[in-house]
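With one protein chain held back, the other chains of the complex are shown just where they sit.
Letters A and B name the chains as they come in the text, with residue numbers starting at 1 for each one.
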Amino acid sequence: MIGFVVRRLLQLLPVLLGASALIFAMIYAVPGGPVAVLVGENATEEQIALVTQQFGLDRPVVVQYRDWLLRALGGDLGQSLHSREPVLKLIAERLPATLQLAVAATAIGIALGIPVAVASALAQGTWLDRLLSGWSALALGVPTFWVGILLILLFAVELGLLPAASAYVPFWEDTWQALRHTILPALTLGLYVSGISARFLRGSLVSELASDYVRTARSKGLTERVIVQRHVLRNAMLPFITVVGIALAGCIGGAVVTESVFTYPGLGRLVVQAIGTRDYPLVQGAILVILIIYVLINLVVDLLYVYIDPRIEYG
Amino acid sequence: MTPPVLSIRSLTVTFFGSGQPVPAVRGVDLDVGEGEVLGIVGESGSGKSVTALAAAGLLPATARIAGSILLAGEDVVGADASTLRRLRGRDIGVVFQDPSTTLNPLLQVGRQITEGEVAHGRIRPSEAGMRAVSLLRAVDMADPENRARQYPHQFSGGMRQRAVIAMAMAGRPKLIIADEPTTALDVTVQAQVLDLIARRQRETGAAVVLITHDLGVVAEVAHRVAVMYAGRIVETGPVREIFARPLHPYTAALLRSAPRIDAGEGRLDPIPGQPPTPSELPPGCSFRPRCAIGSGRDRCAMEDPPLRAVAVGHWSACHFADEVRRPAAPARASTDVIAVENRGDAPPLLAVDDLAVHFPIRAGLFRRVVRTVRAVDGVSLRIAPGETLGLVGESGCGKTTTGRAIMGLVRATGGAISFDGQRIDGLARGALRAVRRQMQYVFQDPFSSLNPMLTVGEAVAEPLRIHGLYDAMGGERWIATLFDMVGLSIKVANRLPREFSGGQKQRIGITRALALRPKLLILDEPVASLDVSIQAQIVNLLEDLQRELGLAYLFIAHDLSVVRHVSHRVAVMYLGRIVEEGPKDQLYRTPVHPYTQALLSAVPAADPEAAQIRRRIILEGEIPNPAAPPAGCHFHPRCFRATDRCATEAPRLEPHPGLASRRACHHAGPLAADAAVPRRQATV
Partner (left out) sequence: MSEALRSGLRLVRRALSRPAPAVSVAYLMVLASAALLARPLGLDPLEEDVARMLEGPSWEHPFGTDELGRDILARAIFGARTSLTTAAGAVLLAAAIGVPMGLVAGFFGGWRDAVLMRLVDLLLALPGIMLALALIAVLGRSQAAALVAVGLTGVPTFARVARAQVLSLRRREFVLAVKAFGASPGYTLVRTVLPNAWSPILAQMIVLSSVAILLEAALAFLGVGIPPPTPSWGEMLRTGKEYLYDSPTYAVLPGLVLTLTILAFDTIGRALSAVLEGRDAPAGRPAGAAP
């Protein structure tokens, strides 16, 4: 088992290296290069020379990348140009908020998506199926920022029940306030998640229901309930895990827009703000962290697959 | 007289979907008694599977059923869901065709076998484990304790089907429905499974409905036969009578058109046309368009004949049953010594020496080669101009790969291939092109061998265009000739492949291969996907073309009856090697390699008399994985003549003294007429 984990990590290595190299190289694609980023556009020659030497920008690029990567792995992601604070600290402050939102949104999305998928698959082809599939399409297609705006309009502006701007309140500190602040963004993001999960799960349920082994189970005289529970749902477990993984990963990295709508202090918003202020070390650091989390979630999904599906070998 | 276990009266099944309703079954009456095996035979569109599935209430919601089905006295058609479940759980067991999809891949096999009994309260969950083991033992599964805890993907095809049989018979049902249970299996495994079904049926006294398109299977196993055509039973009666004295033109024609394993001479007598699609049935008798007796007779055109008794226990649905011609006794080859045609001095058209095709399996992080699949492991053969070499074997023997390697579709890893005196293995694509004009390939599946986006005229012309020879070969006139050669009118040339039937598409595939006027055709299972009556048409066509054009064929197939008919010489392959090769009649009459002997004895012959007295060699175990072949002689673990020498020393392909065959065996020799064949213990 350990061997399998190590092997999968090694397989992911090229992607990690490649992506991190691209992230590192981002700073070089900017006009003026890293020097301009650090010093600004109207710099004197002396300033340029000074910065170049100070930050070792005259060394070969590969060497710089290696050093950057090594430092990053050691926890040093550099300093924010804007606030001079360590990048890692800024990210660490935002991470719990992002995680809380991601978990809440995924939970809501899956809780909404599963019943829709099951009902849809069992009623395949009927008006109910078409209605529910239309609903999923809606949930997927509507832009999250518009939904967010509508929700704010309704609950904050008109009804004044919930705050229009959500702050991060950890669940364990003050549950009620956390609920008040997290519910709207979580619903917004969760709607999207429910669309994806409903559509995906319906597809796998429909194909399982049409399989030969379901016909075999019927030929043994098993009840529909047992067939669905023991055969169909078990086989649908695999795609279910995939969906949860995708949803969670997507909510962590892709919640940028929702966070912006609700001015929620998450990682996504951090990236956007950093781009706005051309704070490249911060942009690089945040994207790197998101990348690592993304990859880890995929790895966990893979491991769960191996655990559940007897056809996949450890080797 | 005990009441029949299954009693069907006036059954009609119509499918309602988009478009016209499809009448799949149009009035079927049948009875199956205790301890009786009823074989339902038919081709595509006959309605045989639908009839049987209706008996189990397993048809989809789009099926509208009328008529009565009584199972052990209980009505199935009008039954509510819980009654149906009870009937299915207690009285019926179903064996489906494809064992790889019939079982749930994520549940242990033992659990799936006993699931039904537990659900219906016949055994307690705590007893289920032991029960699964004993059921697996009853179907000859080696090591049943471990096997019960394993998952389906760890079983081979034959083992899975045994597990499915164990599952179907778990509750000692009164009726077993077996829907093409052996079609997806190799011949030697088929023999095992049929044997098993027959034995278990005798042990439990169950009634069995066996659905198949294979007349040999019916002759082997069934007591009574029902022949179905276009949704109705056209003839039914005891198996011997049906085969010896069929009283319906379709049955007679079917028997005449099927190639026989025990007779390889003479032209096949095909049934013209093709089976009707259920949604487009002709008026009157549905067989009339293809019937030798009924064509031109008004009564057949207007009146659909009812099923009536024509002899004791024998019914036929034909207005002129008494005019049915008894099929001639199969032309058996003379028992004289076969004069080996002296082609020895003419140089062979195709010469293959020690051909090897190995596929590396890479695994792991660095994609190291962990195993090698030796699909072809030292094959040598010769084909003379105008001659047909039949290459037979079961799945995994490497026959298809051999054909593809010769054609250059797959890269050979060793050995030499010479065509018309010139070495062609290892040639670059450009040089190979010139050779490709002389050597062409006909594929198996007519449904995927034609480009759906090209008209059939364009498809046939495509090889000419690729070589830039369209005008040089005669342009449109040549295309018209090509169509004519296979019995198709040039007027259909601008239609798309999907507008043609399977048999027609195969003709198009054949004539496309002839476009460049090759000298050699490699045919890979050219008739395997076709109905029996259509197979005969194509086989005759191939023989005619060979005579007219002087073509040589490498005919690759697993159907030993067809190969016997078509070939001059036959080579038998097992796990990448040729085990025996020789003139066809000699090989079929006096095989000397134990595998050939077992293979030939496993093929069910369409002759119930012979089936009773024929002694069958049942091979144990299954074909080993080509990536891990046994050492020495590949066949030795399953061989009834194997000795220690066979496990270490691989025998070479050498001429057998006194015969014109070659064989690779240390203990080759004809089967003694009355010697007992010991059954080996299953080691796989």
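Just so we're on the same page, a contact is a pair of C-beta atoms (placed from the backbone, for glycine too) under 8 Å apart; a residue touches a chain by one contact, two chains touch by 3 or more.
Just so it is clear, the model here is predicted, and its values are computed rather than measured.
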Legend entry - Touching the absent chain when the full complex is considered, from B:T114, B:T388 or B:S449: B:S449
Legend entry - Which of A:V63, A:V157, A:V226 or A:L296 contacts the chain that the document leaves out: A:V157
Legend entry - Among A:V118, A:V257 or A:V301, the residue in touch with the chain that has been omitted: A:V257
Legend entry - Missing-chain contacts mapped onto chain A: 14-16, 18-19, 22-23, 26, 29-30, 124-126, 134, 137-138, 140-146, 149-150, 152-153, 157, 164, 210, 212, 215, 249-250, 252-254, 256-257, 260-261, 268, 271-272, 275-276, 280, 283, 287, 290-291, 294-295
Inset, instruction - Name, in rising order, the residues on chain B that touch the hidden chain in the full complex. - result: 15, 17-18, 24, 42, 44-50, 53, 59-63, 96, 231, 278, 407-409, 429, 432-433, 436-437, 440-441, 443-445, 448-455, 462-463, 466-467, 496, 509, 512, 516
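In the analysis below, only the chains that are shown with their structure count from here on.
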Legend entry - Averaged-CA centre spacing for the pair chain B and chain A, given as whole angstrom: 52
Legend entry - Residue ranges of chain B in contact with chain A within the complex: 56, 58, 84-90, 92-94, 96, 98, 101-107, 115-116, 119-120, 151, 153, 164, 167, 363-365
Legend entry - chain A to chain B touching residues, read off their complex: 7, 10-11, 211-213, 215-223, 226, 230-231, 234-235, 308-311, 315
